[in-house]
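Apart from one protein chain that is not included, each protein chain of the complex appears where it belongs.
Should a chain be cited, it is by its letter among A and B, assigned in written order, with residues numbered from 1 in that chain.
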Amino acid sequence: MQKRSLFILSTLAFGYAFLYIPLISVVIYSFNDSNLATIWGGFSTRWYGELFRNDQILDAMFLSLRIAATAATLATVLGTMAGLLLARFGNFRGRTVFSGMITSPLVMPEVITGLSLLLLFVSLKQYFGWPDQRGFGTITIAHTTFAMAYVAVIVRSRLAAMDESLEEAAMDLGGRPFRVVFDITLPLIAPAMIAGWLLAFTLSLDDLVIASFVSGPGASTLPMYIFSKVKLGVTPDINALASIFILIVSTGLLIAWATLRKSRIR
Amino acid sequence: MTDTANPLIRIAGLSKSFGDFVAVDDIHLDIGRSELFSILGGSGCGKSTLLRMLAGFETPSAGKVEIDGIDVTHLPPYERPVNMMFQSYAVFPHMNVEKNIAYGLRKDRVGKHEIARRVDDMLELVQLGDFRQRKTDQLSGGQLQRVALARALIKRPKVLLLDEPLAALDKKLRERTQFELMNIQDELGITFVVVTHDQEEAMTLSSRIAVMNEGRFLQVGEPKEIYEYPCNRFVANFIGTINTFEGTVASVDPDGISIQCEELGSTLRAVGDYAVAVGQAVGVAVRPEKIFISRSEPEDLYDARLRGIVDDQGYLGNLSLYRVRLESGKMIQVSSQNRRRSSKRFVEWDDEIWISWQPLSAVVLVD
Partner (left out) sequence: MAGATQHDTLWQRITIAVPYLWLLVFFLLPFAIILKISLADPIIAQPPFTPSFDQHGDLAITADNFLFLLTDKLYAVTYLKSVLLAAAATILSLALGFPIAYGIARSSPATRSLLLLLIILPFWISFLLRVYAWMGLLNNHGVINNSLLWLGLIDQPIQMMYTDFAVFIGLTYSYLPFLVLPVYATLERMDEDLVEAALDLGASRTRAFWDITWPLARPGVIAGCLLVFIPAMGEYVIPYLLGGPDALLIGRVLFDEFYVNRDWPLASAVAVMLLLLLVVPIVFLQRSQTRETGAA
C-alpha cells in the first residue's frame, strides 16, 4: 500500500485537476471585463448584470424550469409505479417486455430517442391532429419518458432492499393492498422518490439533444439557447451563466453532503 | 387435549408447489382451541410456506383451510381472523410504538377511545408502558419483539401465527421471552401456531409439536411423546441425541419384540406394541440418558448388557457425557446426571466398563 500510494495519490490529483480545471477557468473568465472571452481585460462583474437583462435567457430559463418540474413530477409518479411493478408484482404478463422497455432509455443514445419521438409526434399530428404544435408539451413528454426510467431504477433498488414483511404485516393487520401502499410502502420509499425527482429534474434541465428534436419553432429551452450561442465560439455572458450553475450546484450538493454527514454521525 | 369434534383450525389435504418443487405436500391437521402448537423442522422443510398459507400470503395449490368452521382458503390476509408475528418483527420504522400497535384497529375503523384503551391494555401486557412514544430505532431487539407481539394481539385474533419468534434474540433473553410468551398465551387463551427450527424451543413452549421434513409431517404429538416415542429415524435424530442399532426382528410376543442385532452380536429386547413381522429390518434406538454405566456386570437379566471402553468423556456441570467404544467397535453416547458433588471422576479414559438399559427404554424404528 505504502509504495503504491504515491502513484494513487498522483493519479487522484491529476484526475480531480482534469475534472475541475475547466470549471474553475470558466468561473475566472466570467469576471473578465474584455469582450473577447479569451483575453484578460481586468476584473468586472458586468456579464452577470447583462445576463439578468437578457430576456431571451430568462424566457428560456423559465421554460426549462417549467418543463423540468412537470417532467420530474410525472416521471416520479410513473417511475414509482414501474418500480413497484418490477419489485412487488411478481411475474405479471408482459414482464420481460416491460423491464426491457423501462431500462432501455438509460442506455439509448439521445439522438435516437429524440428522432424517434419527433417522428412519433409528427405521425400523431398527421393522424389525430395532436400535438398541434411542438414545444412545452412535447418536450415534457419526451423528458418524462427517459427520466421515468431513472426513477424506476432507484425506486426498484430501494424496494429490493426493503423488508417485504413490512407490507405483509400491514396486510395481515387488515390493510388492503391499496391502503398498504400509502400507509407503508410510499412513506418508506419517499427518500428514493425524492432522489428520483431531483435526478429527473436535473436530467430534464440538462437535456439539449432530445429537446432540440421534439421542440418546435419559438420554444427554446435554456440548453437550446446556450447551444445556439456557443456554436459560434466562447462568449463572456455564457461564462457568467455557467458560473452561476456551478455555484448553485456546488452549494446545493455541499449542503446536502454536510447534513447527510451530520445525521450519520448523530 | 384436542377437541377433535370441533377443532379451531382444520387443515385438509393442503399442498403448495412452486413450479416443480413441492414445498408442502398433502398436510392434514386439526388444531384445537387454546393450543400452543409448534411446527418444527429444518430450513426448507416447508414450515414457513405452511404458516404463510394459514396467514393468507400464499395460495394453496390444493386442499383447504378452515378456521372456526369457516373456509378461509381463498380469503386474503386482511380478511382472516388470524394475525402473525414475523421473524423480522416487521415493526413499521416510520411509526412510533403506539402507532404500530394501533395500526390494525385503525384499519378496522375502531373508535378513537376504544383504540386508546386497547393500546393501553396491550402496552401493559407486554410491559412497554414507558415506551409508547418511542421511535423504533430506539428500541432493543427484545422490545421490538414485544411491539410486534402487541400489534398482532390487539385485534384479538382467533389464531396468532409466530414465525421463528425467538430466533433473533440472544440466548438469555430467549429463555425469558419463552416463558413470557407462554404466560400471555395462557392469559389470553388465543391459539398460537409457532414455526421454529429450534427443538428446545418447541419442546418447552408447545402443547403439541409437528415434526416436518420435505413438506410432510413425520409425527404429530405432545413433546414428551415425540421425544420418548419417535416414530421414525428422522424424528429420533432430529430431536435430541439418540443411539441407533440396526437389526432384524427375531421374535414377537405379547410383551414386546426381540431384535437380532448383527453389529452388536447380541439380541436386544424392546417392550411395546409394534406392528412388525419376524425377519423385518428395524432400528433400535436408545437415548443417552437412559443408559447406565457401571464398573461391574449389571445384575438384571432382562436388561441389555454390553461391554465397552470409555473413549472420551466431557464434564458439562449438571451432566457428564461419555463416548463408549463397544466390543464390536461401535461408538455410543451415554449421559449421566452428576448427583453427587465430587472432584473425582467416576470413570477414567480407557476404563473397561459395562453399559446397560431397560427394555422399556428402547424404541423400535421401522422407517
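Everything below uses one rule, namely that contacts are C-beta pairs under 8 Å (C-beta built on N, C-alpha and C of every residue); 3 or more make two chains touch, one makes a residue touch a chain.
Quick caveat: nothing in here was measured; it's all calculated off a predicted structure.
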Contact with the hidden chain, among A:117, A:139, A:154 or A:173, goes to A:117
Out of B:41, B:56, B:157 or B:256, only one touches the absent chain, namely B:56
Of B:63, B:76, B:93 or B:298, the residue that touches the missing chain is B:76
Contact residues on chain A toward the hidden chain run 1, 3-4, 7-9, 11-12, 14-16, 18-23, 25-26, 29, 36-39, 78-79, 81-82, 84-85, 88-90, 92, 94, 98, 101-105, 107, 109-112, 115-117, 119-120, 122-123, 126, 141-142, 144-145, 148, 152, 157, 160, 164, 167-168, 171, 176-178, 181, 202, 205-206, 208-209, 223, 226-227, 230-231, 233-234, 238-239, 241-242, 245-246, 249-250, 252-254, 257, 261
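Just so we're on the same page, only the chains that are shown with their structure count from here on.
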Per the touch rule above, chain B residues touching chain A in the complex are 55-57, 76-78, 82-84, 86-88, 90, 92-94, 103-104, 107-108, 148, 151-152, 155
Chain A residues touching chain B in their complex are 163, 165-166, 168-176, 179, 183-184, 187-188
